[in-house]
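The other protein chains are all here in position, but one chain of the complex has been omitted.
Here is subunit A:
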Amino acid sequence: MKHVSLLLYSCLIQYFCSQGQLDLLRNSSGLLYRLKDAQSASKVKGSDNQEKLVYQIIEDAGNKGIWSRDIRYKSNLPLTEINKILKNLESKKLIKAVKSVAASKKKVYMLYNLQPDRSVTGGVLNQQCFKFLQSKAEAARDSKQSPMVQRNSSFANSHEVWKYICELGISKVDLSMEDIETILNTLIFDGKVEMTIIAAKEGTVGSVDGQMKLYRGVNPIIQPTGLVKTPCGLCPVFDDCHEGGEIAPSNCVYMAEWLDL
């Protein structure tokens, strides 16, 4: 393409950029141009420049998402405009708002089809909290002291857990004690942790309103029950099964597989 003049090049690039089919990127050696693929190009076709700008900022945030105030700083647009654009984009299903585990009132925006990052939903945090509590319980059990002391040392209050998680530094957002308590609640609903509330003096560390919540790792009280060790216990077509029908114990595929294990 040597014989095309530089002027024509720059005009074409300008045209394609305004059409939204070329991406403008800056490299250490100069400016780079990249062809946007057709799908993403068609998505923002109906919107005007401001919306395209906001969409770009959100896209750049990637997995983590971005807060509306940060969008305002980056685009220099007034707040009302930002809100209108965000609502518009949301209704067009181009972006979505995800609630952060860090602050439950704060909404971060990210592209519609992306999965929110773990640090936002607290997937890894669950396991870390549980491991901490479990190791504490094991240390207490091995210490071979009197049972009362053993049990008390296997407890951890919410403040200790919060400190541990902060020190670990695995979370990219700042977590408060309430967030840790929410995470610990999910562990309670998983049946891995139990909680007791004791009265504590006002001044002690970690107490809220004269109470302190203590958490302890526990084991389940029974082994998986007998019913689920059979294929019938897990069968998706259990209700349709009867002797003499299409699905019957005598010709059951799941049973045949299970018997040959």
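Rule of thumb we're sticking to: a residue touches a chain if its C-beta (ideal position, glycine included) is under 8 Å from a C-beta of that chain, and two chains touch if they have at least 3 such contacts; residues count from 1.
Going forward, contacts and distances are computed from a predicted model.
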Protein name as given in UniProt for the chain not displayed, "Autophagy protein 5", "Response regulatory domain-containing protein", "Very-long-chain enoyl-CoA reductase" or "DNA-directed RNA polymerase III subunit RPC3": "DNA-directed RNA polymerase III subunit RPC3"
Full-complex contact with the absent chain, from A:Ser10, A:Ser176, A:Thr196 or A:Gln211: A:Thr196
Of A:Ile13, A:Ile57 or A:Cys252, the one touching the omitted chain in the full complex: A:Cys252
For subunit A, residues in touch with the removed chain: 101, 104, 121-122, 141, 146-148, 151, 182-183, 185-186, 189-191, 194, 196, 218-222, 224-230, 232-234, 238, 241, 243, 248-250, 252, 255, 258-260
